[in-house]
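For this view, one protein chain was removed and the others were kept in their places.
And then subunit A:
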Amino acid sequence: MAETKKITFSQATLEAMQEEMERDDTVFVMGEDIARQGGIFGQFKGLPDSFGSDRVRDTPITETAIVGAAVGAALAGMRPIADMHFADFMLVCGDEIYNQMAKVHYMFGGQKTVPMVLRAPDGLINQAAAQHSQSLEAIFQHIPGLKVVAPSNPADAKGLLKSAIRDDNPVIYFEHKALFNTKGDVPVEEYFTPIGKADIVTEGSDLTVVSYSNCLQTVAKPVAEMAEKEGISVELIDLRTISPIDKDAILESVAKTSRLAIIHEAVKQGGVGGEIAAIVAEEGLDYLDAPIMRFGSPFTPVPFARPLEQAYRLKPEAILEGIKRMF
């Protein structure tokens, strides 16, 4: 087995940036509070020491201009990484993401690529309330031209970020805020996690569970473990890339297990789970022995008060009950 070391998710993303910035001087980073402060989750700490404050650049509070400037710099031959501070703020620059970043390559007939990465810390952390907690991947999955990834562990965080930086397409890199301090084994040798490939976390024979990001660790894994105790053998898939989605991995697994559950932290309505369910309904209905089940957050903004937030959070026990009904 390749040699590994235990580092945090945040450290893993820093290593990815460090390695790619050393290799390629067209890579630079900009965002609010990333240089002097090192990023609000420490994910940029030390980077300006290696590359200076031109290449690790504190911006004004101006999301629209940050993303637009990243697109423009990419058009001029750079490989920018723009940090969104909180994923929620991506909604400020809808035009720059939807109409510019995603469209330029196609609309201009492939004349120019837009090799940029948007780092977007997303997801629920304690009592951050409605505007600092969202999981927005579904709305970006809906845009042709973008790639969207969401790692669940430090190894993939590093491998996917390196792949995203080298990808000639625009990539949105969702990183769950609760993951930044989590630790995991990361290969010491250079490696890449391919964009567009899901990971089979555990093999199983009775039920396919598809999940991703922090929810995979904190909800789907405990659910799978509890299910195993109940005699249900779970094949757990970490989607890793939200778009383009790894259809083959999902369909192959469902062909084997005949049952599918999708678990994500984003609200269930209009979520990535709906897309996966639809793919399987269209292309793998014959494999199924039970209706597909989707588990996502309730269809409300994220509430602030603790009891409400608790009520909002996905509960492995409730999901297990749902899953048992599939048998």
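Just so we're on the same page, a residue touches a chain if its C-beta (ideal position, glycine included) is under 8 Å from a C-beta of that chain, and two chains touch if they have at least 3 such contacts; residues count from 1.
Keep in mind that, in the parts below, contacts and distances are computed from a predicted model.
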Chain left out of the displayed complex - its UniProt protein name, from "Sugar ABC transporter permease", "Pyruvate dehydrogenase (Acetyl-transferring)", "Alpha/beta hydrolase" or "Aminomethyltransferase": "Pyruvate dehydrogenase (Acetyl-transferring)"
Option from A:Ala12, A:Ala35 or A:Ala74 whose C-beta touches the chain left out: A:Ala74
Positions on subunit A where the hidden chain makes contact: 28, 54-55, 59-60, 62, 64-65, 67-78, 80, 95-96, 99-100, 104-113, 144-145, 147, 167-169, 244
